[in-house]
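All protein chains but one are shown in place.
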Amino acid sequence: MEIRNRKLSDAEFEAERKEVLATWHTGKEVDLDDAFAYQKTLTGDLRFGDKLLAAKKERRTLIQPRAGVPVLDEHIKLMQYLEKYGHVDLLPSTIDSYTRLNSYDKAEEGLKQSILEGRALMNGFPAVNHGVYKCRHLVESVKTPLQVRHGTPDARLLAEITYAAGFTSYEGGGISYNLPYCKKIPLEHTIKTWQYVDRLTGLYEENGISINREPFGPLTGTLVPPAISHAVAVIEALLAAEQGVKNITVGYGQCGNITQDVAAILTLQELTEDYLDMFGFHDVEVTTVLHEWMGGFPEDEAQAFGVISLGAACAGLSKATKVIVKSPHEAVGIPTMEANAQGCRCTKQVINMLYEQEYSSKDLEVEKYMIKNATRAILEKCYELGDGDWALGACRGVETGALDVPFAPCAANAGLMLPARDNEGAVRILDPGNLPFDQETKDFHRRKMEERARYENRPVHFNMVVDDIYAIGRGRLVGRPGMRDI
Amino acid sequence: MEIRNRKLSDAEFEAERKEVLATWHTGKEVDLDDAFAYQKTLTGDLRFGDKLLAAKKERRTLIQPRAGVPVLDEHIKLMQYLEKYGHVDLLPSTIDSYTRLNSYDKAEEGLKQSILEGRALMNGFPAVNHGVYKCRHLVESVKTPLQVRHGTPDARLLAEITYAAGFTSYEGGGISYNLPYCKKIPLEHTIKTWQYVDRLTGLYEENGISINREPFGPLTGTLVPPAISHAVAVIEALLAAEQGVKNITVGYGQCGNITQDVAAILTLQELTEDYLDMFGFHDVEVTTVLHEWMGGFPEDEAQAFGVISLGAACAGLSKATKVIVKSPHEAVGIPTMEANAQGCRCTKQVINMLYEQEYSSKDLEVEKYMIKNATRAILEKCYELGDGDWALGACRGVETGALDVPFAPCAANAGLMLPARDNEGAVRILDPGNLPFDQETKDFHRRKMEERARYENRPVHFNMVVDDIYAIGRGRLVGRPGMRDI
Amino acid sequence: MKKKTIVIGVIGNDVHAVGNKIMYRAFTDAGFNVINLGVTVTQEEFISAAIESNADAILVSSLYGQGELDCRGMREKCEEAGIPNILLYVGGNIVIGKQDFEKVEQRYHDMGFDRAFPPGTDPQVDIDCLHKDLKMDE
Partner (left out) sequence: MKKKTIVIGVIGNDVHAVGNKIMYRAFTDAGFNVINLGVTVTQEEFISAAIESNADAILVSSLYGQGELDCRGMREKCEEAGIPNILLYVGGNIVIGKQDFEKVEQRYHDMGFDRAFPPGTDPQVDIDCLHKDLKMDE
């Protein structure tokens, strides 16, 4: 497949669209004019992007949970509960894993079984199976804007249906919903399907309807150094902008060291704006999202609240535009609506208490500098590999390991680099693999890892990585040798 | 009463001691030689002070809950539960409020009723009524050093009994256990009874047994500016050192602005060491304690976890030697042992995750400077008022409002100054009353309050204070006009 | 309308002063004549203050958990003192620990309190109840 970063022509889009809508019977329910008309009834605080922009202006951090159950009525109940008892500012609808891999028939079966057994057997809301009208019923049952949250390599039909139904934000992207979310799908393929989603978004935009788009920041959620997720975010923002997207939220998953986390959010905003500007997209609005800790959680709920609070604190201190909330059930399973709302209230308390506060650490500048340098190095290498084309560059970058996501299941990912925490708990590069870093950056990371090795009296080694993966679940940030629970 | 800061003579002490031991029948159980011998069996990690010093060296923050129930067996069960499921480093025994005001007969009745009804009717452990032997049984039932935590203006008998029983730390002081804890007892009186406690501690010290002493830092727990609690802590440290105390933990209650809180712990350590040194006490070991938020809590447990976590974060970031933990039941009532342990585990998770991290805010120096300046101003004024005697100076300072604790119930307290939060949530002085601040300090506070007034578009006024008192309970730090829950 | 008089204070060995200070302000602002006895108030002190001021109600605060012990027999003492029908409220954290409030309320009703309020009750709620119980809006 030849992939290029250029706007789909109307003809290309139309042709592809026919195929997409035919992949499941609910595709028939989508009518663009009707969709535009419906979307236009949703204004002000009912629009995701508007609410984000207002928050950004006030330097407020909005809160949003993840949540989705298969059966429509139950899902509506869940959303209303989160509105009322979670005090959420933004609502999700988390899509089930069958839909995510386009197994609509399996989803149909799972939905049926869930109704039959009276309990959820799927991990999310199968929006495609429900179709446009049922999803509109959902939209009309709440007073809060809704976003589709998923992990779908080919999310074209899902976008068609949910946009037509009045969702005003859509998570995902061709890289961020490939590498962490599938095993064998080529990157060209997902970038292409996501060009479609972005073009669809652009089409709405051209018709006066702004839909917020959010590349998935945390990737595998496991020791992802900021520069890597930043590079993905920037590329996906550029790809989206090319198709006419105007409202983008770039994301980052809390790593655990406060200085690094605050620096990450600040640089994410700066870098994305810089690159969009540099490539001529001057009218794209950029906001940020911090995801509370995305790796393995402690099983104990009280400890989980501690992790949640520290994530919330980083969001609050960095003035991320929104924060994606975890629940005290995280380590065990999909939260009950009560547990989910608890995570929200805990987060809101922390966010509120930090609203007035700024984080002005002396080390912040160093951290910001290092993140920016490393991100730019990856971006420049990709651009070069793509001969000036971001889509091609992303593919070649991933292939060669210039853009390398740790622990990704996808075969396309090189998997050569290894991350680990340094002695202050910041995520660094233990082995750069083929990351295109300059000597300064490499030395910095190496020095940081050696500092830790000296402290722990063991060599810089993969054991550190394993210990770090377990660490937060066992009550600490850095995986020290011989650590016990708490 | 003539109060002077000088070491009690053996004769004075002996005479007073007879009276003290006669005030309740369990006083007969105290025999000093036997007590020394018993205390000497407790070594290493069974001694509170040693554990604190080891932690200080490693820059670790130990965790300690509050907990106490009337019936001995239940209390032992509680302590063992907290050891096992709270992962606590230090144990308390919180004393009931009848014992605190020396109503041993009422305590006896409450204890009886509690046994009779099979549920606790008192808010703590009546150690005096239980006496030396039963308390030794408690000490022997746990592997963690125990501290007496209370709020007792005249705590002489309680000290005699618990020291003899093997407690290795004792909270309180003549000022900090007067102003917040009683209505009419003159300050001279409590300073005098606490000289006795400190002399008793000194006597143990002279016999090779170090007992840790901890002035009560948070005072009324409600918008107490650091300089005021610091001044009390320093004076009580000096008074204790005069009687021969060698191991002192000075405390501070989280105010909510991270920079202020970290600055407070750092300056508390510095100031206490400086003054002890200045007055010739070169061999006193000083450690610090941060109390998680001591004011009104949110009723919702998830929100309470947020408050707890932020407190824990301040302790972890400032490397306080220990942190006193709150529970998610705080707003409602004395926590069950389960809720208490939850607070501990949440705190431990946060503390652990911040162990490797430092807080190096650029504003920290300004904050430290302001706290030190204001504390020194109060201390110097008291010293001057006391004609060079700290005990007399404290009394005269309180009388004139040079040392003024907000919201204190005690008649001795002037109650002229008013605190409120500034626009960043730091606790400032809204009305200095008679606080002996120089122009720079006064201007600083005034400016900070005016900043807030401008932002809120209302005058600097007592309404701010009321709003601030409610704020954290309602889900935020600064009490803004018209605020709703969360 | 004549100003209604209420006596407020914190009972027993309880020294929680903050809520008391705020209640004083709130009730004064709401037009009551408030006799504030502060903290560590005995049943006897409440009752004599009520008699002296010819009060319409006594509002007992208890925060520290021992309220149940401290409040026992208060209604009987009021009867003995000749104010058998005086309105008696209690509020704060009136028992030890987190308990089912309906049961707690019942216990206080049994002790002769007209109303018992759960933790953190907003002063506006108390004021509304006083208006109702003292028929102030009729």
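In this document, chain identifiers A, B and C correspond to the written order of the chains, with residue numbering beginning at 1 in each.
Please note the rule applied: a residue touches a chain if its C-beta (ideal position, glycine included) is under 8 Å from a C-beta of that chain, and two chains touch if they have at least 3 such contacts.
Note that the structure is predicted; figures quoted are calculated from it, not measured.
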Missing chain -> touching shown chains A
Which of A:Asp96, A:Glu285 or A:Glu456 touches the missing chain? It is A:Asp96
Out of A:Tyr170, A:Phe407 or A:Phe437, the sole contact with the unshown chain comes from A:Phe407
Of A:Gly110, A:Gly217 or A:Gly343, the residue touching the omitted chain is A:Gly110
The one of A:Lys40, A:Lys183 or A:Arg454 in touch with the missing chain is A:Lys183
Only one of A:Ala22, A:Val366 or A:Val466 touches the unshown chain, namely A:Val466
Chain A residues touching the chain left out here are 96-98, 100-101, 103, 106, 109-110, 113, 119-123, 151, 180-183, 220, 222, 295-296, 299, 329, 331-336, 339, 407-409, 466, 469, 473
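Convention: only the chains that are shown with their structure count from here on.
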Among line, ring, star, complete and other, the chain contact graph is line
Highest contact count belongs to the pair A-B
Rounded to the nearest Å, the gap between Cα centres of chain B and chain C is 30
Note: chain C sits from chain A at a C-alpha centroid distance in Å of 54
The distance between the C-alpha centres of chain A and chain B, rounded to whole Å, is 45
